[in-house]
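One chain of protein is taken out of this complex; the other chains stay put.
Just so it is clear, A, B, C, D, E, F and G label the chains in written order, and each chain counts residues from 1 on its own.
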Amino acid sequence: ARRGYPEAIYCAGKTPEQVRRIAAAVAERPDVRTLFTRATAEHAAAVLESLPDAHHDPDAGLLAWPPEPPPPTGGLVLVLTAGTSDLPVAREALLTARYLGRQSELITDVGVAGLHRVLAKVERMRQARAIVVAAGMDGALPSVVAGLVSAPVIGLPTSVGYGAAFGGIAPLLTMLNACAPGVSVVNIDNGYGAGHLAAQIAAPVPEQP
Amino acid sequence: ARRGYPEAIYCAGKTPEQVRRIAAAVAERPDVRTLFTRATAEHAAAVLESLPDAHHDPDAGLLAWPPEPPPPTGGLVLVLTAGTSDLPVAREALLTARYLGRQSELITDVGVAGLHRVLAKVERMRQARAIVVAAGMDGALPSVVAGLVSAPVIGLPTSVGYGAAFGGIAPLLTMLNACAPGVSVVNIDNGYGAGHLAAQIAAPVPEQP
Amino acid sequence: ARRGYPEAIYCAGKTPEQVRRIAAAVAERPDVRTLFTRATAEHAAAVLESLPDAHHDPDAGLLAWPPEPPPPTGGLVLVLTAGTSDLPVAREALLTARYLGRQSELITDVGVAGLHRVLAKVERMRQARAIVVAAGMDGALPSVVAGLVSAPVIGLPTSVGYGAAFGGIAPLLTMLNACAPGVSVVNIDNGYGAGHLAAQIAAPVPEQP
Amino acid sequence: ARRGYPEAIYCAGKTPEQVRRIAAAVAERPDVRTLFTRATAEHAAAVLESLPDAHHDPDAGLLAWPPEPPPPTGGLVLVLTAGTSDLPVAREALLTARYLGRQSELITDVGVAGLHRVLAKVERMRQARAIVVAAGMDGALPSVVAGLVSAPVIGLPTSVGYGAAFGGIAPLLTMLNACAPGVSVVNIDNGYGAGHLAAQIAAPVPEQP
Amino acid sequence: ARRGYPEAIYCAGKTPEQVRRIAAAVAERPDVRTLFTRATAEHAAAVLESLPDAHHDPDAGLLAWPPEPPPPTGGLVLVLTAGTSDLPVAREALLTARYLGRQSELITDVGVAGLHRVLAKVERMRQARAIVVAAGMDGALPSVVAGLVSAPVIGLPTSVGYGAAFGGIAPLLTMLNACAPGVSVVNIDNGYGAGHLAAQIAAPVPEQP
Amino acid sequence: ARRGYPEAIYCAGKTPEQVRRIAAAVAERPDVRTLFTRATAEHAAAVLESLPDAHHDPDAGLLAWPPEPPPPTGGLVLVLTAGTSDLPVAREALLTARYLGRQSELITDVGVAGLHRVLAKVERMRQARAIVVAAGMDGALPSVVAGLVSAPVIGLPTSVGYGAAFGGIAPLLTMLNACAPGVSVVNIDNGYGAGHLAAQIAAPVPEQP
Amino acid sequence: ARRGYPEAIYCAGKTPEQVRRIAAAVAERPDVRTLFTRATAEHAAAVLESLPDAHHDPDAGLLAWPPEPPPPTGGLVLVLTAGTSDLPVAREALLTARYLGRQSELITDVGVAGLHRVLAKVERMRQARAIVVAAGMDGALPSVVAGLVSAPVIGLPTSVGYGAAFGGIAPLLTMLNACAPGVSVVNIDNGYGAGHLAAQIAAPVPEQP
Partner (left out) sequence: ARRGYPEAIYCAGKTPEQVRRIAAAVAERPDVRTLFTRATAEHAAAVLESLPDAHHDPDAGLLAWPPEPPPPTGGLVLVLTAGTSDLPVAREALLTARYLGRQSELITDVGVAGLHRVLAKVERMRQARAIVVAAGMDGALPSVVAGLVSAPVIGLPTSVGYGAAFGGIAPLLTMLNACAPGVSVVNIDNGYGAGHLAAQIAAPVPEQP
């Protein structure tokens, strides 16, 4: 648990067998909160062998152990998505922030082609201490959101789209060039990184001057 | 005058001397409406020698002769800009559409970071038959506009910005991936092409069934 | 039905099960014309369960419900292809325009390597109010077509080709640099977007001054 | 002053004459704190005509008016640089955070090729609520810093370097792929954006639950 | 004189002083035909000091010594250009072929946006043994030409254009993806290489079986 | 049979069923020599149903009908490969040239890392009228070959390699920048195009002056 | 055995059958040390048929015959990895150096996000004559290592990562821009090349002046 946060096991590059061994070791140290990210069904089965009560979110490809998140401290983390295809990545961000100890909520399908939907959520958005905005294709949502709130916006480009979306390069560039200040960007599809950063930003402030 | 539209002389690759010779020839055929585009101050001086009454718009780098645009026919062409730096390219589009015979108007500085500004113009936008949207940096404006109107939107990416704007590649990709249907895109900074296309779209319909 | 046009369900990012649920909901609201695009055989089967009389075009990967297109209004939409491999994308454009209410026709295999074939179609091309030109590889056809007609040309780059075609980047760039004015471009393989835009351009003009 | 923060005038795309007019208008509304960014010597002279007591930092290309920053609130903002060539961009970040109301400090020349230099600063780094890390060339510093602290790290890639640094693309990619969580990235050379975001992250927390 | 062809001095990377020294040495060996390519006015002056009767074509940036080309042998080399801005590069190709001993001709301004112009030249094109086609922007001309003739077509992409022309990358890709067989491509703006290759292709056949 | 050369059917984008129908039509017109390129085993089986005596080269993915090549005319076409992985593409070039009527030979595995191998073949190389050089990875062979012979060299970059070979981009760029004149380039893996062009270059000269 | 080093058979582009034939030939010449690289399980089985006692490292995809490495000469070769996913490529480097006759060791999982791990190994690192550093994602480790030692560092970028890691381009660029001198780079995932070069650098010096 680096710097008080959960340990994260990135399953994508590992065999189910390797993950099984790690999960067995995790079971030995119940004091360390652990997340397994980018877990396929096979990875998940391997984890659940040793940690049968782990929380498993198949959409996000994430398992958490122990299953209950810590009691929330600090500020609210909001995760917004432009479309429904952004959901897996958005849920990875949502759950990461939650298991790092933040109150976290998901608002879906508020893409800029239907402005009324995003405008309807402005009030809730203004209560957040950090907002993750997941979007593929044109990646225009973070620019719009950052113009509406004063909290930091974490742009989370997704590989949703085709052709000149170039596997997420288009929304990545859009977000790096956001015309409203207050936007920064993480790697394409990096829901874990976005949620982790949001939790750090919204962390309780130790000693405030 | 190809297909009934004005002749256009693209000055960028030409010496002032070459432009001077062309302008002298243009003076000989008063029946052909002619535009000089991408004209520097030197190019403009060379044109005005032979065509002293030509209309000259230094911001757009455009000269038109004869100076009066034709009486407008067809539908309204709107040109929108996200920021003030997009103005030269936007004016090139505006004037091209006007000298091709359309009523054309400019609305500036309605970038998505301040949504209220673009929302305040929706009514006028809904009266247009074609809308050119010039934007650099994140290039997010066409997606928002296309979600608000049913007329075709011509995305006009500009080279405004720095770093990962890559001289206009970022807004170009954003516009190609616009999440609202009804958007197409022209080359970076191609105000002439955008205005020409808008004029074609908004042209009077010859014989409507 | 945004702005009077059919609702479109983009199947590519969805499971057959998700599409099945959407089709069931669509069956409940017969007043809303609906298109399912990028549908695989599995997606199509899921749609046809709830909407057994939907029109299904397997080549285009498109289903339409109700099955009859609306009676055509506005101007003619032509869809041209350079080669036979461009057909699926071209048919997606064709059917989209048709179900948005336009008379639409397909002319295939008129690539620029055999100019006589495209020249033989000029007369019909001059009757169109909007022309979609689908081409992969060198993407040269829109430049040639735009030089022959005064209607707007929508360049539709396809991912047909190999090597330095770069999955459609080569024809995309060609079309963005078309040397004839009157060409704009949509995303690679975006037949739906091209057909939608063509239908908007060729829409009946409400009140013409 | 959008959302309580200073107004910023981005001079890069503007003529000295345009900036002069803006400065004159700024002088009329002494209640609005204003920053002029990316100001050349000519821009600065134009500003100082109307606002002779504005604070001017030529290295950062920044002018601030009124000249005194607001009394600092919230947490500490640190700005680190890998090399000396990153200084102008780093100072832009530093001053932006300061004029947005944060205590802000600069630590220079702690590139990863000399680890002892960065290790010597760990204690101060752990007192910051947000850390901006400016680096060009290999852009490796944010990864190292994020591994040493639990505050959010804002990667600020600079265009310092040559050849395969590609004007800042290399450090931009490095930072997007930072192997330590807690790093996000802004546009190349965007010191203003980095400083603004750091100030937002380190802002005083209104009502903490 | 490698392989019987003239020696070529590429001036672009050299100082006038370096070129002067080379020209002086060239004057010593009147048996070796020599070309100076990419010569600025300063380079040219340096050459003409030692070789006052050298042929100088300022548009092409080329000097040849001795000034008369060899009597032509082999087949006809044609050089076509799409626009007038392609002329300098086209002339470099033309003169290179001529000084390598071929009959060579230039046909200008036959871009595909005006098909009648290129169709008017088909007869002459069919008499050539090799055709160089210089084009920037969309680079579509070689595809059209190769469909009309059976001689080899050498695509010569030029850096003419702006925005998504990317300094010649767009026409380079177009030509590499030419949909008619019989097209190959040289480097952007490489008129010397294109002319040299054309001369090799159209060389007299030593002993034909 | 365009311009006297065989008809070519590019199978890659077609279903076996589509190819079967084409082969049946080909059987009806025995006067037209036909090549089927990029044919998988399934494509080949479909061709052989209607054209059981067609020549089939599985390595090259090519079928030819009628099976015997025409009696060779014109000059010799040589095809060289740098490594053994380049063989399929090289054989496609070899057979294309042969079925277009040229004497054609293959020399394999003469990469530049073992110069003695390529030097051992110089004599034969000097007898060719056109040389196709297939190479992946560093793509250095065409530069070396062009320095040794005076015949035109057709660079045929292959997608052999990994990492920074970028699917053939690296050798493509190398060949476009060949430091010896006399090299032109076709698309990555385009053995058909290279062989076709070589046959055109080495064609018998109709009437030589 | 080029220049006294083992022969290497690159299996990736070859069928198991082709590899089988090569292994049979290798069995005939026991004096030539041979490596089979990038061998799948099928390739390995084909090799072991003829060379049953070959050493097989499935992780590295490498087989060596004869199985014992030569007695080590020259200096120490160290191979470092940033993460566990870099292991296959690192082992390929390690074994290549070993079978070329160097003492070689592996140190894993010393990524820069946990500096203490790499600092703990400095002493051993200073005993090496050449250090291979394998890293994906941000590729920052070689910069840090080169700042700690005076031996040459060979950067070995791996394709580990996702999104903007671009299959190894990100760490490749990072390493090319390493801010400490003494770093050079090989192709992405090229463990064989890195190990070979390290063995050459650390080779015994024949006659030292």
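Simple rule for what comes next: a contact is a pair of C-beta atoms (placed from the backbone, for glycine too) under 8 Å apart; a residue touches a chain by one contact, two chains touch by 3 or more.
Worth saying up front: this structure is predicted, and the values here are computed from it rather than measured.
Counting contacts over the entire complex, the absent chain touches D, E, F, G. Of the options F:Ala130, F:Ala178 or F:Ile201, the residue whose C-beta touches the omitted chain is F:Ala178. Of the options G:Pro66, G:Gly114 or G:Gly182, the residue whose C-beta touches the omitted chain is G:Gly182. Considering the full assembly, D:Ser85 is the residue among D:Gln18, D:Ser85 or D:Thr108 that touches the omitted chain. When you scan F:Gly111, F:Pro152 or F:Gly193 for touch with the missing chain, the hit is F:Gly111.
Residue-level contact of subunit F with the missing chain is found at 82-83, 111-115, 119, 137-140, 143-144, 146-148, 161, 163-166, 169-171, 173-180. Residues 2, 12-14, 157, 159, 167-169, 172, 187-190 of subunit E touch the missing chain (whole complex, contact as defined above). For subunit D, the residues touching the chain absent from view are 84-85, 114, 160, 162-165.
Basically, only the chains that are shown with their structure count from here on.
Contact tally for E-F versus C-E: the pair with more C-beta pairs in contact is C-E.
One of D-G, A-C or B-C repeats the interface of A-G: more than half of the contact pairs, counted by residue number, are shared by A-C. For this pair, subunit E with subunit G, the centres built from the Cα atoms lie 47 Å apart.
For subunit A, residues touching at least two other chains, in rising order: 114, 147, 163-165, 169, 172, 176-177, 187.
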